[in-house]
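First the structure, in the form of C-alpha coordinates, and then the observations on it.
Only one protein chain is missing from this complex, and each of the others stays in its spot.
This part shows chain A:
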Amino acid sequence: MATGQGDTESDGESYTRRWEPRLERLKRGWSRYSEHNIGILGLVILGIFSLWAVVPGVFAPHSTDWVAYLGEPPIESRLTAEQVRSLPHPPAFGDPFFAPLGTNANGNGILSLVIYSASNAMYIGLAAGLLSSLVGVPLGLISGFYGDTWIDEAIQRFVDIMYGLPFLPFLIVLVAIRGITTTNIIIGIAVTSWLNNCITIRGETLSLKERSYVESAKVAGASDTRIIFRHIMPNVLPISFVFLAQDAAGAVITQASLAYLGLADFTANSWGIMLENIKSQGYIFDAWWWLLPPGIALMLMAASFYFIGFSMEDVTNPQR
(Lines give C-alpha, C1' and ligand atoms only; values in the text may rest on other atoms or scores of the structure.)
Protein backbone atom coordinates (compact mmCIF):
# COMPACT_ATOMS: atom_id res chain seq x y z
CA MET A 1 0.00 0.00 0.00
CA ALA A 2 0.94 3.60 -0.14
CA THR A 3 3.85 4.82 1.88
CA GLY A 4 2.79 8.25 3.01
CA GLN A 5 5.22 10.60 4.68
CA GLY A 6 3.36 13.84 5.07
CA ASP A 7 5.56 16.82 5.92
CA THR A 8 4.81 18.73 9.07
CA GLU A 9 2.63 21.31 7.37
CA SER A 10 0.14 18.88 5.91
CA ASP A 11 0.27 16.94 9.17
CA GLY A 12 -1.07 19.94 11.00
CA GLU A 13 -3.70 20.41 8.35
CA SER A 14 -4.80 16.82 8.43
CA TYR A 15 -4.88 17.09 12.19
CA THR A 16 -7.47 19.85 12.09
CA ARG A 17 -9.55 18.00 9.53
CA ARG A 18 -9.31 14.91 11.58
CA TRP A 19 -10.67 16.60 14.64
CA GLU A 20 -13.41 18.48 12.89
CA PRO A 21 -15.89 15.59 12.83
CA ARG A 22 -15.18 14.90 16.48
CA LEU A 23 -15.97 18.48 17.41
CA GLU A 24 -19.12 18.12 15.37
CA ARG A 25 -19.97 15.01 17.34
CA LEU A 26 -19.37 16.82 20.62
CA LYS A 27 -21.86 19.47 19.55
CA ARG A 28 -24.37 16.82 18.61
CA GLY A 29 -23.78 15.18 21.96
CA TRP A 30 -24.54 18.39 23.78
CA SER A 31 -27.76 18.91 21.88
CA ARG A 32 -28.78 15.40 22.82
CA TYR A 33 -27.83 16.03 26.42
CA SER A 34 -29.81 19.23 26.58
CA GLU A 35 -32.94 17.53 25.28
CA HIS A 36 -33.73 16.69 28.87
CA ASN A 37 -34.29 19.60 31.24
CA ILE A 38 -33.45 17.29 34.08
CA GLY A 39 -29.88 16.94 32.81
CA ILE A 40 -29.50 20.70 32.66
CA LEU A 41 -30.90 20.99 36.17
CA GLY A 42 -28.40 18.44 37.43
CA LEU A 43 -25.59 20.29 35.73
CA VAL A 44 -26.70 23.62 37.25
CA ILE A 45 -26.88 22.16 40.76
CA LEU A 46 -23.51 20.50 40.36
CA GLY A 47 -22.10 23.74 38.93
CA ILE A 48 -23.22 25.69 41.98
CA PHE A 49 -21.79 23.07 44.34
CA SER A 50 -18.54 23.10 42.39
CA LEU A 51 -18.29 26.86 42.72
CA TRP A 52 -19.00 26.55 46.44
CA ALA A 53 -16.27 23.96 46.66
CA VAL A 54 -13.69 25.97 44.72
CA VAL A 55 -14.34 29.49 46.00
CA PRO A 56 -16.49 29.20 49.13
CA GLY A 57 -15.36 32.63 50.34
CA VAL A 58 -17.27 34.35 47.53
CA PHE A 59 -20.59 32.82 48.50
CA ALA A 60 -20.41 32.42 52.27
CA PRO A 61 -21.22 35.48 54.36
CA HIS A 62 -18.69 34.49 57.02
CA SER A 63 -15.80 32.14 57.57
CA THR A 64 -16.38 28.87 59.43
CA ASP A 65 -14.80 30.37 62.54
CA TRP A 66 -17.26 33.23 62.73
CA VAL A 67 -19.23 33.31 65.95
CA ALA A 68 -22.55 35.03 66.42
CA TYR A 69 -22.45 38.36 68.32
CA LEU A 70 -18.64 38.29 68.36
CA GLY A 71 -17.85 38.25 64.62
CA GLU A 72 -14.80 37.00 62.80
CA PRO A 73 -11.65 35.84 64.60
CA PRO A 74 -9.50 36.91 66.31
CA ILE A 75 -12.15 36.89 69.03
CA GLU A 76 -11.20 38.66 72.20
CA SER A 77 -14.39 38.79 74.20
CA ARG A 78 -16.69 35.96 75.34
CA LEU A 79 -20.39 35.39 74.92
CA THR A 80 -22.61 36.54 77.75
CA ALA A 81 -24.82 33.95 79.41
CA GLU A 82 -27.88 35.53 77.78
CA GLN A 83 -26.27 35.32 74.36
CA VAL A 84 -25.36 31.66 74.92
CA ARG A 85 -28.94 30.93 75.90
CA SER A 86 -30.18 32.40 72.59
CA LEU A 87 -28.09 29.85 70.61
CA PRO A 88 -28.83 28.14 68.29
CA HIS A 89 -30.19 31.35 66.89
CA PRO A 90 -32.90 31.31 64.20
CA PRO A 91 -32.23 33.12 60.92
CA ALA A 92 -31.35 36.75 61.53
CA PHE A 93 -30.80 39.51 59.03
CA GLY A 94 -28.65 42.14 60.66
CA ASP A 95 -30.23 42.30 64.08
CA PRO A 96 -28.35 41.41 66.19
CA PHE A 97 -26.10 39.86 63.53
CA PHE A 98 -26.35 38.67 59.92
CA ALA A 99 -26.91 34.87 59.62
CA PRO A 100 -29.50 34.10 56.92
CA LEU A 101 -29.83 30.45 58.01
CA GLY A 102 -29.31 31.03 61.67
CA THR A 103 -26.54 29.59 63.78
CA ASN A 104 -25.73 26.34 65.48
CA ALA A 105 -25.24 25.82 69.20
CA ASN A 106 -21.69 27.14 68.97
CA GLY A 107 -22.78 30.27 67.19
CA ASN A 108 -21.32 29.37 63.76
CA GLY A 109 -23.35 30.48 60.74
CA ILE A 110 -25.24 27.57 59.16
CA LEU A 111 -25.10 28.97 55.61
CA SER A 112 -21.34 29.38 55.79
CA LEU A 113 -20.92 25.85 57.12
CA VAL A 114 -23.10 24.40 54.37
CA ILE A 115 -21.14 26.23 51.69
CA TYR A 116 -17.75 25.34 53.11
CA SER A 117 -18.79 21.67 53.38
CA ALA A 118 -19.48 21.41 49.64
CA SER A 119 -15.84 20.77 48.78
CA ASN A 120 -15.72 17.82 51.12
CA ALA A 121 -18.86 16.28 49.63
CA MET A 122 -17.69 16.86 46.06
CA TYR A 123 -14.35 15.32 46.81
CA ILE A 124 -15.84 12.24 48.36
CA GLY A 125 -18.52 11.80 45.72
CA LEU A 126 -16.26 12.15 42.72
CA ALA A 127 -13.33 10.27 44.20
CA ALA A 128 -15.38 7.31 45.38
CA GLY A 129 -17.49 7.23 42.20
CA LEU A 130 -14.52 7.47 39.85
CA LEU A 131 -12.51 5.01 41.88
CA SER A 132 -15.22 2.38 41.83
CA SER A 133 -15.77 2.93 38.10
CA LEU A 134 -12.07 2.75 37.38
CA VAL A 135 -11.82 -0.55 39.19
CA GLY A 136 -15.18 -2.05 38.34
CA VAL A 137 -15.48 -1.25 34.62
CA PRO A 138 -12.12 -2.62 33.43
CA LEU A 139 -12.42 -5.69 35.62
CA GLY A 140 -15.94 -6.28 34.38
CA LEU A 141 -14.82 -5.89 30.77
CA ILE A 142 -11.95 -8.31 31.20
CA SER A 143 -14.06 -10.77 33.13
CA GLY A 144 -16.80 -10.69 30.50
CA PHE A 145 -14.51 -10.81 27.51
CA TYR A 146 -12.68 -13.83 28.83
CA GLY A 147 -15.97 -15.28 30.05
CA ASP A 148 -15.85 -18.91 31.16
CA THR A 149 -12.07 -19.00 31.46
CA TRP A 150 -9.95 -19.04 34.59
CA ILE A 151 -9.56 -15.26 34.35
CA ASP A 152 -13.30 -14.77 34.59
CA GLU A 153 -13.56 -17.36 37.34
CA ALA A 154 -10.82 -15.70 39.39
CA ILE A 155 -12.36 -12.25 39.13
CA GLN A 156 -15.87 -13.45 39.85
CA ARG A 157 -14.85 -15.52 42.89
CA PHE A 158 -12.95 -12.52 44.22
CA VAL A 159 -16.10 -10.43 43.75
CA ASP A 160 -18.10 -13.06 45.60
CA ILE A 161 -15.68 -12.90 48.53
CA MET A 162 -15.85 -9.13 48.57
CA TYR A 163 -19.61 -9.32 48.64
CA GLY A 164 -19.29 -11.22 51.86
CA LEU A 165 -17.51 -8.28 53.42
CA PRO A 166 -19.88 -6.47 55.80
CA PHE A 167 -19.58 -2.76 55.18
CA LEU A 168 -19.73 -1.24 58.65
CA PRO A 169 -17.45 -3.68 60.51
CA PHE A 170 -15.00 -3.46 57.61
CA LEU A 171 -15.00 0.32 57.82
CA ILE A 172 -14.62 0.31 61.59
CA VAL A 173 -11.58 -1.94 61.27
CA LEU A 174 -10.16 0.13 58.42
CA VAL A 175 -10.61 3.34 60.37
CA ALA A 176 -9.19 1.74 63.50
CA ILE A 177 -6.07 0.67 61.63
CA ARG A 178 -5.51 3.66 59.39
CA GLY A 179 -7.15 6.44 61.35
CA ILE A 180 -10.23 8.55 60.77
CA THR A 181 -9.47 10.41 57.57
CA THR A 182 -11.53 11.27 54.52
CA THR A 183 -9.20 9.19 52.34
CA ASN A 184 -9.98 6.10 54.37
CA ILE A 185 -13.68 6.74 54.03
CA ILE A 186 -13.28 6.99 50.26
CA ILE A 187 -11.29 3.78 50.13
CA GLY A 188 -13.86 2.02 52.26
CA ILE A 189 -16.73 3.15 50.04
CA ALA A 190 -14.92 2.36 46.80
CA VAL A 191 -13.87 -1.10 47.96
CA THR A 192 -17.47 -2.11 48.42
CA SER A 193 -19.16 -0.23 45.58
CA TRP A 194 -17.12 -1.41 42.57
CA LEU A 195 -18.63 -4.89 42.86
CA ASN A 196 -22.00 -4.01 41.34
CA ASN A 197 -20.18 -2.16 38.60
CA CYS A 198 -18.04 -5.15 37.79
CA ILE A 199 -20.89 -7.63 37.67
CA THR A 200 -23.19 -5.51 35.52
CA ILE A 201 -20.44 -4.62 33.07
CA ARG A 202 -19.44 -8.26 32.86
CA GLY A 203 -22.96 -9.30 31.93
CA GLU A 204 -23.17 -6.60 29.31
CA THR A 205 -19.79 -7.58 27.88
CA LEU A 206 -20.79 -11.23 27.69
CA SER A 207 -23.62 -10.31 25.36
CA LEU A 208 -21.69 -7.67 23.39
CA LYS A 209 -18.75 -9.90 22.58
CA GLU A 210 -21.03 -12.21 20.61
CA ARG A 211 -22.03 -9.42 18.22
CA SER A 212 -20.80 -9.89 14.74
CA TYR A 213 -18.99 -6.55 14.71
CA VAL A 214 -16.67 -8.00 17.29
CA GLU A 215 -16.17 -11.01 15.06
CA SER A 216 -15.51 -8.84 12.06
CA ALA A 217 -12.91 -6.92 14.04
CA LYS A 218 -11.30 -10.25 14.85
CA VAL A 219 -11.31 -11.17 11.18
CA ALA A 220 -9.56 -7.88 10.48
CA GLY A 221 -6.89 -8.97 12.94
CA ALA A 222 -7.75 -6.77 15.92
CA SER A 223 -6.08 -7.63 19.20
CA ASP A 224 -8.06 -8.44 22.32
CA THR A 225 -7.15 -5.09 23.84
CA ARG A 226 -8.41 -3.29 20.79
CA ILE A 227 -11.66 -5.22 20.76
CA ILE A 228 -12.26 -4.62 24.44
CA PHE A 229 -11.52 -0.93 24.47
CA ARG A 230 -12.53 0.11 20.98
CA HIS A 231 -15.53 -2.08 20.33
CA ILE A 232 -16.97 -3.18 23.64
CA MET A 233 -16.17 -0.40 26.09
CA PRO A 234 -17.98 2.39 24.18
CA ASN A 235 -21.07 0.24 24.31
CA VAL A 236 -20.97 -0.24 28.07
CA LEU A 237 -20.30 3.45 28.81
CA PRO A 238 -24.00 4.32 29.16
CA ILE A 239 -24.44 1.94 32.05
CA SER A 240 -21.14 2.83 33.59
CA PHE A 241 -22.22 6.48 33.67
CA VAL A 242 -25.34 5.53 35.53
CA PHE A 243 -23.23 3.56 37.97
CA LEU A 244 -20.75 6.40 38.36
CA ALA A 245 -23.57 8.75 39.28
CA GLN A 246 -25.11 6.22 41.60
CA ASP A 247 -21.82 5.47 43.35
CA ALA A 248 -21.00 9.14 43.72
CA ALA A 249 -24.37 9.90 45.25
CA GLY A 250 -24.15 6.84 47.44
CA ALA A 251 -20.70 7.82 48.64
CA VAL A 252 -21.80 11.30 49.70
CA ILE A 253 -24.69 9.86 51.64
CA THR A 254 -22.57 7.10 53.14
CA GLN A 255 -19.99 9.58 54.29
CA ALA A 256 -22.77 11.56 55.95
CA SER A 257 -24.05 8.50 57.76
CA LEU A 258 -20.52 7.55 58.80
CA ALA A 259 -20.00 11.04 60.11
CA TYR A 260 -23.27 10.65 61.97
CA LEU A 261 -21.88 7.48 63.54
CA GLY A 262 -18.67 9.25 64.36
CA LEU A 263 -16.57 7.23 61.92
CA ALA A 264 -15.65 10.19 59.73
CA ASP A 265 -13.14 12.90 60.35
CA PHE A 266 -15.12 15.23 62.63
CA THR A 267 -12.75 18.14 62.26
CA ALA A 268 -13.65 18.40 58.59
CA ASN A 269 -16.63 20.41 57.50
CA SER A 270 -19.22 18.07 56.24
CA TRP A 271 -22.97 18.02 55.90
CA GLY A 272 -23.03 14.70 57.62
CA ILE A 273 -21.08 16.02 60.57
CA MET A 274 -23.45 18.96 60.84
CA LEU A 275 -26.29 16.49 61.12
CA GLU A 276 -24.43 14.46 63.67
CA ASN A 277 -23.81 17.55 65.76
CA ILE A 278 -27.45 18.54 65.82
CA LYS A 279 -28.34 15.08 67.00
CA SER A 280 -25.68 14.85 69.67
CA GLN A 281 -26.56 18.28 70.96
CA GLY A 282 -30.25 17.48 70.98
CA TYR A 283 -31.72 20.21 68.81
CA ILE A 284 -33.42 18.08 66.13
CA PHE A 285 -36.91 19.22 67.06
CA ASP A 286 -35.98 22.78 67.98
CA ALA A 287 -33.67 24.13 65.27
CA TRP A 288 -35.15 23.44 61.82
CA TRP A 289 -32.79 26.01 60.27
CA TRP A 290 -29.89 23.88 61.42
CA LEU A 291 -31.43 20.53 60.49
CA LEU A 292 -32.80 21.20 57.02
CA PRO A 293 -30.01 22.95 55.02
CA PRO A 294 -27.38 20.19 55.23
CA GLY A 295 -30.03 17.56 54.52
CA ILE A 296 -31.34 19.43 51.49
CA ALA A 297 -27.81 20.05 50.21
CA LEU A 298 -27.06 16.33 50.48
CA MET A 299 -30.23 15.44 48.65
CA LEU A 300 -29.55 17.95 45.89
CA MET A 301 -26.03 16.71 45.36
CA ALA A 302 -27.13 13.09 45.11
CA ALA A 303 -29.98 14.12 42.80
CA SER A 304 -27.65 16.09 40.54
CA PHE A 305 -25.39 13.09 40.10
CA TYR A 306 -28.38 10.95 39.21
CA PHE A 307 -29.76 13.54 36.79
CA ILE A 308 -26.44 13.87 35.01
CA GLY A 309 -26.00 10.13 34.81
CA PHE A 310 -29.49 9.83 33.37
CA SER A 311 -28.82 12.35 30.62
CA MET A 312 -25.35 11.01 29.88
CA GLU A 313 -26.95 7.66 29.17
CA ASP A 314 -28.82 9.31 26.35
CA VAL A 315 -25.72 10.96 24.94
CA THR A 316 -23.62 7.82 24.92
CA ASN A 317 -26.44 5.63 23.72
CA PRO A 318 -26.79 6.14 19.97
CA GLN A 319 -29.95 4.14 19.57
CA ARG A 320 -32.07 7.26 19.60
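The rule is simple: contacts are C-beta pairs under 8 Å (C-beta built on N, C-alpha and C of every residue); 3 or more make two chains touch, one makes a residue touch a chain; residues count from 1.
Quick note on the criterion: contacts and distances are computed from a predicted model.
Colleague: Just by its UniProt name, which of "ATP-binding cassette domain-containing protein", "ABC-type D-xylose/L-arabinose transporter", "Ethylbenzene dehydrogenase-related protein" or "4Fe-4S dicluster domain-containing protein" is the chain not shown in this complex?
Modeller: Per the UniProt record, that chain is "ATP-binding cassette domain-containing protein".
Colleague: Using the touch definition from the top, which of A:153, A:215 or A:286 touches the missing chain?
Modeller: Answer from the full complex: A:215 touches the omitted chain.
Colleague: Decide which residue listed in A:21, A:94 or A:169 touches the omitted chain of the complex.
Modeller: The single option touching the absent chain is A:21.
Colleague: Over the whole complex, note the residues of chain A touching the chain we left out.
Modeller: 1-6, 10, 14-15, 17-18, 21, 24, 211-213, 215-223, 226, 230-231, 234-235, 318-319
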